[in-house]
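The complex appears here minus one protein chain, its other protein chains still in place.
Labels A and B are assigned to the chains in the order they are written; within every chain, residues are numbered from 1.
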């Protein structure tokens, strides 16, 4: 499919068959554009469908944006009061720098087809996205009728949607290293991760690289976004070490979340945003495809919550809200790779398995003394891998490409994250002092508490 | 209208005349489908309108989803700190189990027309929703062009929208029984309520049952959702009894809300979601209908806030934020039955009356020693009944069907809720021990506080 040049009028049906959250890059069609001006296009019968498709991509960008509030709130709510400002600051920084880095480099590195035809290489150079607006009518028409986009959305709608995605990977790491990471070190790490590393593996599939050629399927990023972030997190945790006092000779000490209503707001915001994350990855408002994706996404999230509630109740003897919330996220991560090809009832199974898996995984990592304050490795890493394999088990994927894809990208994320964070550790350190950790990063790094009782 | 078989091309005008938030179930049309394949349909001139209509139903589902965050936040914010985790856990469980139960039984029980033509019976059996995706072209075409949907949305878009509605009724009860109900008992009660009881009365109107035949009008559920939840709440409160210490010999003791910014977030989320709750109940993106519903819904909510502010200021001598917030919700509940037929200025009147009504109702229930921690009976029950009657007073409804409809459904909700909760009380108890109530359910039931100051 990617190597087939198809005309604009065939684009919509093509989208129905196979949808991927990257532009349908294709060699430029030979024929002259059918419309002389943008206004001609907007007066044509195709304009209404294009307009609704484009609007849905933009709305999806807004929905994915609000996931960043979700990450802010769930990560800070799950951590200790004294580190709240620090977590919020990191996440606010990541979404800002992530979008800027993606505009300056990442987008063109991830989708090399924009610039020079389709790349199947391992690595494409990025560059600032310079496509313009208005003025020249040929540019305006190209923005809406060029073959690459299947005529479903403008290039800038695509950019803003993908930019909101990009910062997600680094935000996942933010939770894993919370409560002991040095701020400036993390800021440098996160900026490099989102700008340079994430687009490389992203291009392997969505930029029509070698994994796409192999038949690897990852609809909206169980592997490309979540497993990437999860295994980058695992590497960062190994370089960083656990929080002081978490693992003692007497055993593992639970560190309580400081604000569960805040974490709850975070999970609901993430769920809401996932309708855009997965639904927008249809890359059009195609009724059959988007309806299916809404149903599979939501039902897997709900099922994940139910499975985690009962799994944790059995294993921990208590109905645990944190586990219920992580179970919902696990179900959402698990369905993300196959939301377009898995049936509604199979999505319930994917959610149930993901929800049970995340509970076991969180307990396992605690057991082997890997300190992940918000369960990022379990939710995004483990369930991301499972979700990618689920496309073969419950959907139309083949097992081997799914295995190769999820393992190669997870390994790339782990290795590059480890190397990068280790270099930063040598150069400038990655961890605050024990005194600062004890005092809390809000006062130590920011000189400001998150909550104040006033005077 | 329901008994008329109409073709796809007549569907949109038909929706304009009479909109109901249930599928326009109708005996299958005789003629062969006009499109051989789904792609043929998507290439037709009808496709753009179908796509925007379907997208609006899906967006409405996402908006109604976020109402569950609203319920979580307003109910936990209005209650005591020590019961916060418990309320959040209950509401997370309800939305998860509610959607699963609705998929496994409720949807087909509420809309029997999907399966075997239109039922006008009192009660229809449910069954798992098995409609598929893709594959067979006849199924794909049927999903978008069958008469039942008036060709406005796919069956799965309808399902996910209705599923988000369904859990609402049980969530309303959650607030009413807060701070003293036994968790497992409530979980069983809520799962049965949402899966089996709510679809029965739902089918009386939206499944083309006897109330619909009678001419009962309830656009988006002042009665079917809100009065149902409100009177189910009243029954549960009567079985459960008031919180210890609320009503003493010395009089009624106010129990302060623990987090008003959280409750405020909850009310705004509910208001936002109501644009989908009412707006999506148009069942299309018809510009005239959806515009009207947005205006009447918002203006009634705003008016409800103003009326409650001044009513409570006069009666309580203080400008009361909780009452202002409940007044907004009251206005939203009040307009829900007639948002499609009431004029903008009449919607202001509906809101003003609802806002004043809820203040009086809350004070009345306190007076007669019915302990409803969040005012659920007043907001959803009393204003739900008023809103249903308002369709006759300010809109195009007739008084008698409105009276019969709201009383019969409220009575059904009250009686079945009472019976169910009473049976659970006998079998396993519905109330925590006085010690647990004193300690707070977060520690007693979940072993976890909502807020922690850390180490």
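Simple rule for what comes next: contacts are C-beta pairs under 8 Å (C-beta built on N, C-alpha and C of every residue); 3 or more make two chains touch, one makes a residue touch a chain.
All values reported here derive from a predicted model rather than from experimental measurement.
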item	value
Contact residue for the chain not shown (choose from B:98, B:112 or B:279)	B:279
Touching the absent chain when the full complex is considered, from B:305, B:338, B:387 or B:401	B:305
Omitted-chain contact residue, chosen from B:75, B:158, B:218 or B:320	B:320
Which residue of A:73, A:222 or A:410 touches the chain not shown here	A:73
Interface with the undisplayed chain - residues on chain A	38-39, 42-43, 45, 47-52, 54-55, 58-59, 61-62, 65-66, 68-69, 72-73, 76-77, 84-85, 88-89, 92-93, 95-97, 99-100, 103, 128-130, 132-134, 140, 143-144, 153-154, 156-157, 159-160, 163, 183, 259, 262, 265, 445-455
Absent chain, residues of chain B that touch it	12-13, 16, 45, 48-49, 52-53, 55-56, 59, 63, 80-82, 245, 255-261, 264-265, 268-269, 271-272, 275, 279, 285-288, 290-292, 294-295, 298-299, 302-303, 305-306, 309, 318-322, 324-325, 328, 343-345, 348, 440
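Simple rule for what comes next: only the chains that are shown with their structure count from here on.
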item	value
Between chain B and chain A, distance of the C-alpha-averaged centres to the nearest whole Å	32
